[in-house]
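Complex shown without one protein chain; remaining protein chains in place.
Naming follows writing order (A, B and C), and every chain is counted from residue 1.
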Amino acid sequence: MSLFSRFLDGWRKYRKPGYYEKFDYHWTMTVDLDKCTGCEACMMACQAENNIPVVGEDEVARGRELQWIRVERYWEGEYPNARLRFMPMMCQHCDAAPCETVCPVSATYHNQDGLNTQIYNRCIGTRSCAVYCPYEVRYFNYYDHGWDSPLEQQLNPDVTVRGKGVMEKCTFCIQRIRQAKDLAKDDDRRRVQDGEMQPACVQTCPTKALVFGDRNDPESQVSLSMDDPRSYRVLDELNTDSSVFYLKKVDA
Amino acid sequence: MTNNVVGLFHDPESALTAAGELKGAGFESLEIMSPVPIHGVEKVLGKKKSVIKNFTFTGALIGGMSGFALAAGTAVLYPHPVGGRPIITMPPFLIISYELTILFGILATVLGFIVSSRLPAFRNRVYVPEAAVDKFVVTAPCDDAEHYQRAKAILNAAGAEQVRKIRGDDL
Amino acid sequence: MTTPTERNDLGYNDIHEDVVRSIVKTGPKYYIALATAGSVTLLCFFFPWFYQLYYGIGAAGMNHPGVWGTYLSSFIFWIGLSHSGTLLSCVLHLTNSSWRKAMYRSAEAMTLFSLVVAATYVMVHVGRPWFIHWALPYPNQMELWPNFRSPLLFDVMAIATYITGSTIFIYMGSIPDFAAVRDRTSGWRNTMYTLLSLGWRGTDKEWHRLHWAYTFLAVLIIPLAVSVHSIVSWDFAMSIVPALHQTIFAPYFVVGAIYSGTAGIVTVMFVLRKTMGFEQYITKLHFDNLGKLLLVLSLIWTYINAVELFTGWYSGSSEEYEALGYKLFGFYAPLYWEMILFCAVAPLLMFSTRFRTSFVPMLILSIAINIGMYTERFLIIATSLSRQYLPDAWGVYVPSLVEISIMVGSFALFTTLFLVFVKIFPSVSMYEVKETMATPKIEPLAPASGSPA
Partner (left out) sequence: MNVSIVPALKVLRPAAMLVIVVLVGLVLGYWANATFVPGDSPEQPIAFSHKIHAGDNEIPCLYCHTQARRSPSAGVPAVSKCVGCHLEVATEKPQIRLLMGYWENREPIPWIKVHDVPDFVHFTHKRHVLANIECQTCHGPVETMDRIRVTSRAVDGSAQAGQPWKMGLCLSCHRENEVENGTDCWTCHK
């Protein structure tokens, strides 16, 4: 295709917004806060799966922890009537993500799976995406973090080890999604089936508070979970159109 | 190689008078060199038109269009859907096009200046260093001695402090 | 035409001598100053920067959620400082103000070097500056281009244009002066000025062309300068961070930029006047006029600040309330009130003519204003990032030693560049000062015979 015809083709195709609604998959997660016990197993699973470095005490004290999913704790009321609430917070994979527009080098953009990507080797470290993100789920590598031997032996070969000056965040375990798609192709199946693939956090959650799947499939577990009347999205008023749904905790 | 007659004046008015008289006497391609721009040159030596504005306008126009083409063209070459916006997003692309309008406008203005003022000088040109300090200088090419005497007389009559002859082979 | 010089008996030749002297006569003081500035730059700017390049951005105090810090506020500060020189010079050129002429060259130099320092700060700021060229549009085998929807990329384009434009503007205005200096120098200086002056002779045609080219440039640069700082403000205003997402940011930044830039000009004027012996060219008149401008700007700035507070309060949104309250009474509150004191209250002194025409008080005030304006930029980033939507991610950012050292070093870098500039460029525009004066009275070059009636 010549350059000019590619330009014309692109012009016709992309002039209007909304083309992105026809995603092949629309990966979505629901978090049932009623089931979440705040055990933080998801954080550990994520750390192990995605080669997230342990930054050490000092760095955590300076507020430079790296954790693609965190469990936020909120206290309601005063002691002794205080109630504790948990809210696992990870990248919300917004369809109208504020972080994407600001990246000057397109290191973060929206892909055809409805995912908010982060390309480590394209990132130049302006950190603007972290500022623009209202959920504060983008983490920056302030240093080159190492792994004490023999811990480097447990690194996941399917995930890039990030160096200094690079932004990183939850990918919904893109390496697992890719693997599932690969296997689906081998079997001449056209689509990944529901439940065939789970991110590390979902797989680990002991209470099954996290559910993951394709929103485009109306029968999938996540679609059913999304339609729960308790379902809401965090900071929905900002119109980020996020892909993580939370199911409200119901007080007994 | 033409010789030149040069008259140094110490105020712009007499230099202008002298230039007017030289022109009246049939001398052509007169030049007035001065340390500051003189007002009223146009009345004596005729109106000047510069092509710079055409350069600026064309440059700005090309800049605006190429700015938009750059932003929109590169966006469709490797489409990266971003923040739910269309690939060809008008408001930001117009900003890029605005900046490039100005950039190309500036560069074209410089080009126009260089073209229309015939700078830089690659060939030797008549010059009097005092003109950069505080003298107003009238120069005119003159071919022979008779012309020179006539010009000298006119210049002196207009109140020249000094009249010099700059020979062609000096240039 | 009014004469901006104090002594009315100054002739064309005196100006010529003074300016040429400022270029060719260099005393030991100059070299001491240059060596000091240069070594401070090396020690405080480049050394910590290399340290940071080696270890990563962690050398600075940035954290989560304060991922932006003083590097960015210094960047805005320098961009802001760049705003008055060329912009003011263009406006005054178009309005034909004669008092501009003695000061505009150094003001433009200030623009240029502030921009250079600001551009350097971009490199200091990003995590991987060795890949900074990815933010530039250049063809490549991947057909992968920068994201033109990003306000940061507007910045790249705007600042590149602004550096180009102001370089050309200061250069074009200096061509006749280069020619004048060319005739008085020899050796390598002569070679340099011959090339810089392009063989300028000062003929009527050349003046005519220069006038028009210069005017067109001025017309183009005014909207450019306004757009540059608007765009810098959009880096913030286009986010949805509670205290940053404000429509007033573009005018706020532009006014703030001109404000701090004008204060910067006052400082530079004072220093030039004292050190280069330009007492006759930079006078009370300049300080008086700049003081009036500063006063107006400070009032506008105060108004916009009030509007910012009001919209935050009137919005009724809890996030805006929180951010506002944090700004006024939180961790950074002392800085906020310092800023109000320096930028809104202290400038009211300039209602007094006596204050405006006294040099040292004006110098002190101008420095105070710039300290206040730096604080403003710091607060915009630090307070807004500290209080965002999710309370779990609240935090405090404090600059580290590396950042403070780089900030000090950036001033030294600016001074170094400026010191080099005064020895290359005629720092007072000769021909324009001459233009404001009557026809020459003294004739030291030619014999007095034949003087006109």
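What we mean here is this: a contact is a pair of C-beta atoms (placed from the backbone, for glycine too) under 8 Å apart; a residue touches a chain by one contact, two chains touch by 3 or more.
What you see is a predicted model; the values in this text were computed from it and never measured.
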Among the chains presented, those that the missing one touches: A, B, C
Option touching the unshown chain, where B:Lys53, B:Arg125 or B:Lys152 are the choices: B:Arg125
Residue in contact with the excluded chain [from A:Ile69, A:Leu115 or A:Val192]: A:Leu115
Touching the absent chain when the full complex is considered, from C:Thr36, C:Ser98, C:Thr167 or C:Asn190: C:Asn190
Absent-chain interface as seen on chain A, which is shown: 1, 24, 109, 111-113, 115, 117, 119-122, 158-160, 171, 174-175, 178, 182, 185-186
Absent chain, residues of chain C that touch it: 140-144, 190-192, 194-195, 198-199, 201
Positions on chain B contacted by the hidden chain, ascending: 78-79, 120-129, 166, 170-171
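Methods note: only the chains that are shown with their structure count from here on.
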Chain contact topology (line, ring, star, complete or other): complete
Which of A-B and A-C has more C-beta contact pairs: A-C
Computed distance of Cα centres, chain C from chain A, in Å: 43
Whole-Å gap separating chain A and chain B, where each centre is the average of the chain's CA atoms: 62
Residues within chain B bordering two or more other chains: 75, 77-78, 80, 82-83, 85
Overlap residues in chain A, where contacts from two or more other chains coincide: 98, 101, 103, 106, 109
Chain A residues within the chain C interface of the complex: 59, 62-65, 70, 72-74, 87, 89, 98, 101-106, 109, 122-128, 130-132, 134-136, 139-144, 164-167, 234-235, 238
In the complex with chain C, residue positions of chain B that touch it: 8-14, 31-38, 41, 45, 48, 50, 52-53, 56, 60, 70-71, 74-75, 77-78, 80, 82-83, 85, 89, 92-93, 95-96, 98-100, 102-103, 105-107, 109-110, 112-114, 116-117, 119-122, 125-127, 129-135, 156, 159-162
Residues of chain A touching chain B in the complex: 3, 6-7, 9-11, 13-20, 95-101, 103, 106, 109-111, 241
